[in-house]
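Heads up, one of the protein chains got dropped from this complex, but the rest are sitting where they should.
Then we have chain A:
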Amino acid sequence: MPQDTTSLSQGKAQTSWFSRNNQGGRLWTLLLFLPPALCLFTLFVVVPLFEASFFSFYRWNGIGELNNYLGLQNYSKVIGHSAFHTAIGNTLKIVAVSLLIQLPLALSVALCVYKQSWANTVFRLIFFLPYILAEVVAGLIWKFIYDGNYGVVNMFTEFFGLENYFILGDKQWAFAAILIVIIWKYFGFHMMIFIAALQGVPNDLVEAAKIDGATRLQTTFLIKIPLIKHAIILSMFFSILGALQLFDLIIPLTNGGPSHSSHSIVSYLYTFGISRMRIGFGSAIGVLLFIACVVFAFTYQNAFMKDKK
């Protein structure tokens, strides 16, 4: 790495703007440290985003010239597409299940295991385990569980003498099955956020409440939970953002089927945009997704997370 530490005493241009600001190789270091990341980030994160909004006005298969200008047609096609409506509906279902089932589950578990003891540590690790698995692995394991010929579902149908039932092939229940996998996979993550927050709740507050005659339920609901409000707000934020980005789990489980009933927004984008190489159409979905994320992130942060900044 460059040893330009002596540039301070490097002779003539000592009074120039450059050398005044370059003491200790400050400017050289800046020129060396900043541009690589800045270029990479601009080129591969920011520029594609702008290009997406540009491409979304065209019909293009990625080859040949970009001359088939459509105006807003791609957008109206996406917005009018019934599979897209299903994908939005499914995303809302994920949000609802995350907020109404997953987070309460994570919170209740966190309240049980947040204190330090070896048994609690074991439980914590078990609950966190699904989170470190790759989504495709979680998806495949649950595809087996749900398999009407082999898995646990088969065990039940056999036990009750019913016909083989393929829940993932059932238009009505396939997405409900995916929701269970989502809870299974992610509640441990939220539990860890809650545990970290609960460990920061001052113990004397809880003790004082107990001395004043508060029951366990009262200390939980009136002291601990209000004091970890910031963590709950954060968890909700990640649940919703996660719902908007879900993809990897859908592919192994149902691939969006049956008849496009179990798509998430990103798997919809993949199926109708990427795998069919409809650059314009797919970009329009991407732009809509981007707008949804940014609008959500800004409003949510302004509404709930303001005090943190």
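Everything below uses one rule, namely that a contact is a pair of C-beta atoms (placed from the backbone, for glycine too) under 8 Å apart; a residue touches a chain by one contact, two chains touch by 3 or more; residues count from 1.
FYI, contacts and distances are computed from a predicted model.
Engineer: Given the choices "Pyruvate:ferredoxin oxidoreductase, alpha subunit (EC)", "Phosphocarrier protein HPr", "Carbohydrate ABC transporter permease" or "Cellobiose transport system substrate-binding protein", state the protein name listed in UniProt for the chain not shown.
Structural biologist: Hidden chain, UniProt protein name: "Carbohydrate ABC transporter permease".
Engineer: Out of A:S98, A:T219 or A:S283, which is the one that touches the chain we can't see?
Structural biologist: The one listed residue touching the chain not shown is A:S283.
Engineer: Extract the touching residues of chain A with respect to the undisplayed chain.
Structural biologist: Counting only chain A, the missing chain is touched by 1-7, 24-26, 28-30, 32-34, 36-38, 40-41, 43-49, 51-52, 55, 62, 105, 108-109, 112-113, 123, 125-137, 140-142, 144-145, 147, 149-152, 154-155, 158, 184, 188-189, 192-193, 196, 216, 231, 234, 238, 241, 244-245, 247-248, 251-252, 266, 269-270, 273-274, 279, 282-283, 286-287, 289-290, 293-294, 297.
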